[in-house]
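Excluded from the complex is one protein chain; the other protein chains are retained at their positions.
Chain naming follows the written order as A and B, and within any one chain the residues start at number 1.
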Amino acid sequence: MSSPSSVYSKLLPMPYHTVLLVIVWLMLNSSIGLGHILLGLVLGIVIPWICAPLRMHQPGVKRPLKAISYVLIVLKDIVVANIEVAILVVGPMARIKPGFVAIPLDIHQDLPITVLASTVTMTPGTVSCDISEDKKWLYVHVLNMPENEQEVIDLIKSRYESRVKEIFGC
Amino acid sequence: MSFAIELVISFFLIVGGIFVLVGSIGLLRLKDLYVRLHAPTKATTLGLGGVLIGSMFYMHYAQGYITINELLITLFLVITAPVTAHILAKVALHHRVKMMQRTRNPHHVETARMQQAPQVLEDKSKDKDSNTIK
Partner (left out) sequence: MLDITVIIVSGMLCVALILNLWRLIIGPHVVDRILALDTMYINSIALILLYGIYNRTPLYFEAALLIAMLGFVSSVAFGKYLLRGDIIE
């Protein structure tokens, strides 16, 4: 005999993933018919059963509201970044001064670092290239380097990393 | 379908087309691989987003379908484009692809491809014997 909570966690090992899978299934079919909801629920329960043993523990999102505002900031930055890059690409090539920068990281779990690296790649003039084995340094290629490379590091740390840190609460 | 809606759809489509074109021009014009990575990953993704939003509006107002698939495609691309760029940059570092003469801090490439902490230039005595990347 097991307690109710353990039965629950056996039946639904990843409740958020179940909800997400049902929503994605409904979006794929673009309908909210009863049959689609039932089929989505079956998929949303069976797939986590199969995938639960493969799962690695990741820190959860501690502050959903902060996460939403972060997504909005990043979306705005993506649009601005694209306009900047477009102007640089069409303009004369001599203006482009590329360079590498190593950014010291304050966060050490996999999921926050992945989020940060993806954000860095999608935003103004930076592409994340590699990460050191001890997860303390993120190597970034900068399209147009300012004279003082500390500016880039400070921008990324203050604008993105501090927010990621708050969201995941680490 | 009213003229204003057609105007909005055309605006999104044309902006999307321009960004996709700029991304491809960048792919051809820029001088080395690391710089070239910037144009397609950013401009092309945003351009495709514009086309997708335009087509979503069109399907809604002209045909009456409410399709959410486009949002799914946009989301998928926004998630996957950085991953592709990261892996290609990693491959380029491992193969020591040539870079522009005026690239700053080229010494970072050596430590980055070994996945080690960056070297301070004076400090040459750090262990460089780690050939044991996975």
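Everything below uses one rule, namely that a contact is a pair of C-beta atoms (placed from the backbone, for glycine too) under 8 Å apart; a residue touches a chain by one contact, two chains touch by 3 or more.
This one's a predicted model, so the numbers in the text were calculated from it and none came from an experiment.
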Response to the item:
Contact set (omitted chain vs shown chains) is B
Worksheet entry | Interface with the unshown chain - residue positions in subunit B | 3, 6-7, 9-10, 13-14, 16-18, 20-21, 23-25, 27-28, 33, 36-37, 40, 44-45, 47-48, 51-52, 54-55, 58-59, 62-63, 65, 67, 69-70, 72-73, 76-77, 80, 83-84, 87-88, 90-92, 94-95, 97-98, 133-134
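FYI, only the chains that are shown with their structure count from here on.
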Item to complete: Determine the centre-to-centre distance between subunit A and subunit B, using the mean Cα coordinates as centres, and give it in whole Å.
Response: 15
Worksheet, complete the sentence: The subunit A residues in contact with subunit B across the complex are 24, 27-28, 30, 78-79, 81-82, 85-86, 89-90, 93, 96-102, 117-119, 121-122, 125, 127-134, 136-137, 139, 141, 143, 145, 149
Item to complete: Give every residue of subunit B touching subunit A within the complex, in rising order.
Response: 19, 22-23, 25-26, 29-32, 34-35, 37-39, 41-43, 45-46, 65-69, 71-72, 78-79, 81-83, 85-86, 89-90, 92-93, 99-100, 102-106, 108-109, 111-113, 115-118, 133
